[in-house]
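A protein chain is absent from this complex, but the other protein chains hold their places.
What follows is subunit A.
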């Protein structure tokens, strides 16, 4: 006997279609860039836009009046992100330039973009191989993915107003969405305003530094390109050597903005409206600031007393400004999953790499654009572990876990444990699978590369610590099967595992 499906998949797909048609408007940006730079790849983006819009509008026809409920929200969110990555890959395939012309590579690059991972399979990142419009599309995909495609849609499309909160909950990093206003669209708008405001300020600062002559190659194109990938904790750069290609002043300027991207944007909204107190008193922000500061100090000490020296950076060990700059930059970049590099940190010594690996497991804050486990979850875990120690001595004590003075529901605490455990299980499974897959095809991988590949894709970080996955390397040499698994990891990592995994359970579809 066939059991009845309890998911209104038509309504779900129809909504995905609407979102996809909406997303196709984003191709306007690379089209404009192509027009500015002499029309190279213009047809590629026009065609991509047409295909995406058509497919979206067709999907929409599945159900003329979709009324998706809480259950369909998971389907909508998971598929929207998958389709965004697939259709976002069209320009790479259609243009046919370089390694990303291969469909799996193209989807990898696109998924890495939308999920703000920043891992690349582009063999040659330069304007010789790719057009300026193409590399800007790569940057733009990260900016769209940073605050979230669905949050953007809820902010703009009126038809998303009712079910919007359900969708946003599944998409926003961290447990739960805090509604700032009664209307969810208003909340979504507030988040995007904070996001756009910080991005614009950042671009103006970068370009200002260029105009003042302190950053010879940070022209308007580069300022916008990096503006698109810093605040979403993305990590893509049209420069093959990432931020290393820019002057020390630019590198110092990037650090606070990378840090800011890992802070809950609700708090930035409070700052924009003149309320700095809420930011400074927030438990999660304090822990984020504290852990980044401590890691940075340790990093500076490690680099200063190391013999680190590369052809590009010169002598780092014993040089205080360089030690400080490289340590602060890499810690800020890897803690909240940005993935920029201002040097090849694969050259760091053992303790240095260990420190970076530790930082990669922390993640950004709730409601930020960062990936990973998230500060809030670690904070709750630390607090409840402390309670566990306390109740070992005082078994009768009743101690609720508090966050910012509010009592946290025990169910929520359990959910946080479940998430973190699942995250670690997936990480170890990834390590095993990537290693096995590499051995299968005889691809010589160092253990650090395998570990990096797993955490860097699941945590949406991007570059890893090995020679192959490192910041100046790339994922292009991995076997296709591994790349497919990485695409899955980036996808579920961005959506915080549950919205995707729940689709794989029988209970979701039939009970």
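Here is the rule we use: contacts are C-beta pairs under 8 Å (C-beta built on N, C-alpha and C of every residue); 3 or more make two chains touch, one makes a residue touch a chain; residues count from 1.
By our rule, contacts and distances are computed from a predicted model.
Among the names given as "Dipeptide/oligopeptide/nickel ABC transporter ATPase component", "Cytochrome c oxidase subunit 1", "Macrolide export ATP-binding/permease protein MacB" or "Trk system potassium uptake protein TrkA", UniProt records the absent chain under the name "Trk system potassium uptake protein TrkA". Within the set A:204, A:294 or A:397, the residue that contacts the chain not displayed is A:397. Residues 394, 396-400, 402, 405, 407 of subunit A touch the missing chain (whole complex, contact as defined above).
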